[in-house]
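Only one protein chain is missing; all other protein chains are in place.
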Amino acid sequence: MQTATAPRAPIASGSSARIVGRTLGLGGRRGRRRKRWRPPKDGATFQAALDPRFATEIATEVEHGERLFTCIQCGTCSGACPLVGYMDHPPRRIIELVRAGARDEVLTSFTPWVCASCYACTVACPREIPITGIMHALRRRALAEGSYPSRFTNPVMMRELVGMAEARGRSTESLIALKAYLRTDPSQLWKHAATGLRLLRRGRMGFRPASMRDPSTLRRLLEAVGR
Amino acid sequence: MAEELIPDRPSPNGAPKIGVYVCHCGLNIAGTVDVHEVVRFASTLPYVTVAREYKFMCSDPGQELIEQDLREGLVDRVVVASCSPLMHEATFRQATGRGGTSPFHFQMASIRELVSWVTEDPEDATEKAKALVAAAVRRVALHEYLEPREAPVHPDVLVVGGGIAGIHAALTLADAGKHVYLVERESTIGGHMAKFDKTFPTLDCASCILTPKMSAVRAHPNITLWTYSDVVSVSGYTGDFTVRVRHRPRYVREDLCTGCLACIEACVHKQAKYPSEFDEGLGKRKPIYIPFPQATPPVVVVDPEACIWFKTGKCPRPCIEACERDAFDFEQTETEDEIKVGAIILATGFRTFDAGRIPEYGYGRYPNVYTSLEVERLLNSAGPTGGEVLLRDGTKPRTVGIIHCVGSRDVRFHAYCSKVCCMYSLKLAHMLRERTGAEVYNFYIDMRTPGKGYEEFYDKILREGAHLIRGRVAEVTDEATAPEEEGHLVIRAEDTLLGTVRRVPVDMVVLAVGMEPQPDAEDVRRLFNISCGGEGFFTERHPKLAPVSTFTDGVFLAGACQGPKDIPETVAQAGAAAAEALAMIDRGSVRLEANTAFVDEAACSGCKTCVGLCPFGAIEFDEERRKAAVNEVVCKGCGICVAACPSGAAQQHLFTDAQILAEIEGVLAYA
Partner (left out) sequence: MRYPYYPGCSVEGTGRAYEESLAAVLAALDVRLDELEDWNCCGASAADSIDEVRAIALAARNLVLAEAGAPGDEPVELLTPCAGCYRALLAAQHALEDGRRIGPRVARGLEAVGLRYERRVRVRHVLDVLVHGIGTERIAQAVTRPLTGLRVACYYGCLLVRPEARFDDRHDPTSMDRLMRAIGAEPIEWPMKTRCCGGSCYGADPFSGTTPQGALTLSHAILREAARRGADAVVTACPLCQFNLEAFQEQMTRHFGTTLDLTVGYVTQFVGLAIGLEERALGIHRMLRWRLPAGREPEAVASPSGRGREVRDG
């Protein structure tokens, strides 16, 4: 669902008008101003596809999640979000989509995977809605369903880190990065090779998988906790 | 309809004839309690001669049932099983009185608040209702015949707070011929309104509409204006309050000073250097000052913490020389007055939210971030910049951002909406553009413009080209991510209607701070024996039907001290409070409770425990006979002496041991 290729321009430059323009897909090289025609949206279809239980499902599995029903759509979360420019839906709209029950739209959105878990939104929200927690809940569902963006490193990195942590009791940064890049974008390995080597030489990176002395104590606990 | 069940039992001569009336209260009681069963049960109780049920006992026909039975001699004591004493004890006592017997031959059984509203199971509810009725019947059988007492209402009124609310209430009462004491803490009346430049939606000049009223207050023969004064203590009772008021020293005689301001000119401080409180710290004043030119009374004040004479004792004091009226008195001390009033109106106003509590908006960190009240002072022609809107470096802003809802609609600060900020922010948008030509951006969550002429005002501002962005501001920053942002403050907010985050570079940020209770609201409420709500505003008796009275008879509220509101609403409330106070005063008397204490001389051992305990000084002691006696005129029925008396000699009408025990027995017998 990515928009047309945008050039690797310097950071958000220009007035609000230009930002709006670029977001809406206007502007580009040589002053060509053409939008791509999209198939029509139908209000009845949209309404019928909503899942009225979705919001409650999400609300009950996040601590203080029921506060999402008190959202007044003020947009402070989006305003505080450092990565909102990369999201297809800003955090505010994600909450509204969750509340409306637009399950498919939300679980296929890039937004939860762009989220850096910085909690700026959670701290900015005047209703104290646990927005980051809700993003994590959406990630869990997307992972479970397999509907996460395939070329993003984030979902793979998270799975790897937690897999390692649960199996060996420790996570090894270099191995996580390695596996993640191999699966999503091997060219990254090339791009970071030089830095990797410097880190290696300075003793800040190793490839030996870290491990607890006795991971079974952890494993037993996790088993008892279940899923 | 009414059902009567007259039991087949003759009443012994002299024994009480009790009528029990059980109310349905629509479905409020009848929906849970089996009213018919309660009536049947009541008819089996001793001394009950009549037991009836009715849909709404408090209505005219309902009360008529009681009165008729009394007139016809079927009953001489009344029990009503319905809501609560707070709701309708007075109503039914009056009905009982109209029926021809003592109004205190009445007892209420609360089967709504205490039963139907708190019990889910209908059987449990019915049983409990029966037990409470049995208790009331046993008790009322022992009630004495008491006459209602009236006490006179003192015709004077105290108004606390000299803002627009207090001013309007005082003038209304004074015009009605009542004597009013208007006590104001600051050295001038006028309140917050005196600080504003123009008011919405008419863009009337605030001073132009306020100062005539301020003058009228000063000139009115029926108003005693005490400024720079506080209420120190309040005692007494509705209709008869005793209030002590403290006057702080200005070091200038109010009766001599004409406000010519020559002393200020003459002061050894050639430059003003102390932050002016009236100008929200933006302007400067000297140790001797007047808050603003139209201050009422037009009397200067000396600040002893800044004045060199007070600090060091060494000053030639050219101010004394400059005063043609010889009005200075550096020896002045605090004085006190004790007054008696019948009614009190609290109009103590509000304070603005401290914007420093929200660091992400940059107040206190970036120099050109202002609060709305500070901007009012900039706009005001009598303000620190003579009405010019200037940044800290003296230049005019070319772009201004106004941030709505600062401190409001936020569970971390105040969950409520402060009601006035959208309107005043639109007003500031208009004023700032008019004054400076700047582009103005308003950042809001919802645009709240419900009053008369308010939506039209919103329309006007839209037509003028103000940029209204729907999105709560996340931060104000000086980080520049683009050349256009260099040297500016940047407001970052999502434009929710467009669905994109915007970074808007501005020169000046105005924070629309919300309204809060005064910082000493808790202390004030204790002084006057009223309550504060969860957010700290004074609590009205009923939010819909009694917005200007409190649960303390004789104490009324007006204005923002009761909750955030605009000027039209404030003035309306002030008029309402004045009217309710007037109603009390013109009636001339208040009905007092009959439950005063008395001493059974036979049992009194002369230990004098009660005498010192009485907070009203209502107990006299006869040294010769060594007996205590209660002065029933002064007694307020608090019950302290009754509880303290070791020999049980001190008792209370309507709360005798026998009555209370009878009630308990009634419950226990049938519970």
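A and B are the chain letters, set down in written order, and residue numbers restart from 1 in every chain.
In the analysis below, a residue touches a chain if its C-beta (ideal position, glycine included) is under 8 Å from a C-beta of that chain, and two chains touch if they have at least 3 such contacts.
It should be emphasised that the depicted structure is a prediction, and the values quoted were computed from it without experimental measurement.
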| item | value |
| --- | --- |
| Touching the absent chain when the full complex is considered, from B:G487, B:P543, B:G617 or B:P646 | B:G487 |
| Residue numbers in subunit A that touch the chain omitted from display | 2, 5-6, 8-11, 60-63, 82-83, 86, 110, 113-114, 116-120, 122-123, 132-133, 136-137, 139-140, 143, 149, 151-154, 157-159, 161-162, 164-166, 169-174, 176-177, 180, 184-185, 187-188, 191-192, 195, 198-199, 202-206, 210, 212-215, 217-218, 220-222, 224-227 |
| On subunit B, residues whose C-beta touches the chain left out of the figure | 358-360, 365-367, 475, 477-481, 486-489 |
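Definition applied: only the chains that are shown with their structure count from here on.
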| item | value |
| --- | --- |
| Geometric centre distance via CA averages, subunit B-subunit A, whole Å | 51 |
| For the subunit B and subunit A complex, residues of the former touching the latter | 360, 405, 409-412, 445-446, 470-475, 481-484, 492-496, 498-504 |
| Residues of subunit A defined as touching subunit B within the complex | 11-16, 19-20, 23, 72-81, 84-85, 90, 92-93, 124, 126-128 |
